[in-house]
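Before anything else, here's the structure in question.
Every protein chain of the complex appears in place save one, which is left out.
== chain A ==
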Amino acid sequence: MSLVNLRAIASIYKFELHRFRRTLLTGLLVPVITTTLYFVVFGGAIGSRMTEVDGIPYAAFIVPGLIMMAMFTESIFNASFGIYMPKFTGTIYELLSAPVSATETIIAYVGAAATKSLIIGTIIFLTAHLFVDVPVAHPFAMAGFMILIAISFCLFGFILGIWAQSFEQLQVIPMLLIMPMTFLGGAFYSVQMLAEPWRTITLFNPIVYLISGFRWTFFGKGDVAIEFSLIFVAGMLAVCLGIIGWMFRTGYRLKK
């Protein structure tokens, strides 16, 4: 056997993508429809009264936020479900008894979930073009940022999937924590538009830095400096990797 079980990584990755393919239609239609709805409501109805934020047409302004919001949700949902289901059905026995390392397991599951998030992010980006002209100031940075966000949130979802012991627990963090934080994190507005003390309070929300950073790749400016955004992404990656490392070392909720 070679040093890295590449075949195992490929097998899990393919298995997960196959799982996504089974629900392809709803999996892709839902984000597209949701985005369209946001465009109609925020871009069309509200945007017609707001016209510009920071010199950017409002409909274009919300595009990065919409992509981020969908990617947060999809990443957490897919990655957590991917590892929670084998726990729930009992098929996890095979993974645990296979010659597969923790790192290989993470690469395969998180890689597959991140792939799906990136596909959805790209589809939303393309859908947005049907409604509005969206300039992209830094295309490579944009792609890189999407990849980093997909990986970070899939890692987070993976942790959630290992931690969760019921379907309810699986839902509670995304619905009660991530969703409000995203809405309050400047997906639909600039933090600059808020009055004090809300502007300062908002800066404690890490999502602000992520959305702002992504917006920077589009328009060359964000609510906070791009360096801060990168620090937050790196920090999130590091924290998630640390937690997962600990989970595998101790066998937390995986091994009896």
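Note that in this section a residue touches a chain if its C-beta (ideal position, glycine included) is under 8 Å from a C-beta of that chain, and two chains touch if they have at least 3 such contacts; residues count from 1.
Just so we're on the same page, contacts and distances are computed from a predicted model.
Chemist: Per UniProt, what's the omitted chain called: "DNA 3'-5' helicase", "ABC transporter ATP-binding protein", "HTH-type transcriptional repressor YtrA" or "Sulfite reductase"?
Modeler: "ABC transporter ATP-binding protein"
Chemist: Of A:26, A:51 or A:91, which sits in contact with the chain we cannot see?
Modeler: Residue touching the chain left out of view: A:91.
Chemist: Looking at the full complex, which residue from A:5, A:73 or A:229 touches the chain that isn't shown here?
Modeler: A:5
Chemist: Name every residue on chain A in touch with the hidden partner chain.
Modeler: Touch with the absent chain occurs at residues 1-2, 5-8, 10-12, 14-15, 18-19, 22, 89-91, 93-101, 251, 255-256.
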